[in-house]
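Apart from one protein chain that is not included, each protein chain of the complex appears where it belongs.
Now for subunit A:
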Amino acid sequence: MSSPETFYDVFRQQGISRRSFNKFCSLTAASLGLGPSFAPRIAHAMETKRRTPVIWMNGLECTCCSESFIRSGHPLVSDVVLSMLSLDYSHVLMAAAGHQAEAALEETRTQHAGEYILAVEGNPPLNEDGMFCIVGGRPFLEQLKEMAAGAKAIVAWGSCASNGCVQAAKPNPTQATPIHKVIRDKPIIKVPGCPPIAEVMTGVLTYILTFDRLPPLDRLGRPEMFYGQRIHDKCYRRPHFDAGQFAEEWDDENSRKGYCLYKMGCRGPTTYNACSTVRWNEGVSFPIQSGHGCIGCSEENFWDNGPFYDRLAEVQTPLGVEANADKIGLTAAGVIGAGVAAHAAVSALTRVRNPNSGE
């Protein structure tokens, strides 16, 4: 594995032509929101830089990130990016299996210490010493910590690694924990989504590998170029939102007319992701375009902020009674209103009986 080859060497070995390589560089520059002048810089980096090993680990997850990744919109992009990865270790894509695979992992860890990028799909469950997720006979937690120690930087794929996702939803019996809460001494870039968009994943990886640094990150550690805006900010149904035109039912006339899905619980206004701009499946569509509200899959706690089809999220109440802010508020206001009425009646009575009390 210790080859001094550059990325470009690898591409040529894989049969990628110079022309395709140049195309890839301009496509990538565009998808990252960089100017055209960046294409030659990406090309130069790829030609001169030693290939960085990328190790892809899978913890508690559903593999939707891998599935999304290998469906990257432009076939050229996926070819190139796949050849950028060292596939010596990736549960889904590697050729090796069993002890052979674990040995490859160990080799990267020792021979490329401090050099490799660790891409983590899924998260470690901490309960019962991590016994809820065993990889190669050991808790994933151990493997993760060990590999993280030698990594240059870590990519947290998807909502599992970034926020915990469904397995961390209340009551979180396995204590599934996003990786930044387990590994605190390495730069971590979060690429949330369930799954993240393929072009976002390949874009992020290309950026790191070519520029040898993390892209600009936001307050939560997400790449700004893809997570800087909400679905709602670039949603093509937004004019209906501002006009006050909403689908009231899934099958009503308004829904057919393509009105805003806000009243049907759309989480676009609270969700940072690139769906309304990059879209899915080679830019074909995205949930709202297909008539379904956003469920906020790239946001922290999105499973606990349901129901997905109601604008107001459920609130945890002490006795486990199902309620949202309005139910709680109206109940409280009702009780207080009744209390006020009763108190006023008693006050009036007291005053009749004891006219001098206040004076």
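Quick note on the criterion: a residue touches a chain if its C-beta (ideal position, glycine included) is under 8 Å from a C-beta of that chain, and two chains touch if they have at least 3 such contacts; residues count from 1.
The working rule: contacts and distances are computed from a predicted model.
Novice: Any idea which of "Xanthine dehydrogenase small subunit", "Sigma-70 family RNA polymerase sigma factor", "Ni/Fe-hydrogenase, b-type cytochrome subunit" or "ABC transporter permease" UniProt assigns to the chain that's been left out?
Specialist: Going by UniProt, the chain not displayed is called "Ni/Fe-hydrogenase, b-type cytochrome subunit".
Novice: Just to verify: which one of A:7, A:24, A:226 or A:246 makes contact with the chain not shown?
Specialist: Final answer for the missing-chain contact: A:246.
Novice: What residues on subunit A make contact with the chain left out of this view?
Specialist: On the side of subunit A, residues 218-219, 224, 228-230, 233, 239-246, 248, 254, 259, 262-263, 267, 269-272, 296, 299-302, 305, 311-313, 315, 324-326, 328-330, 332-333, 336-337, 340, 343-344, 346-347, 350-351, 354, 357-359 touch the unshown chain.
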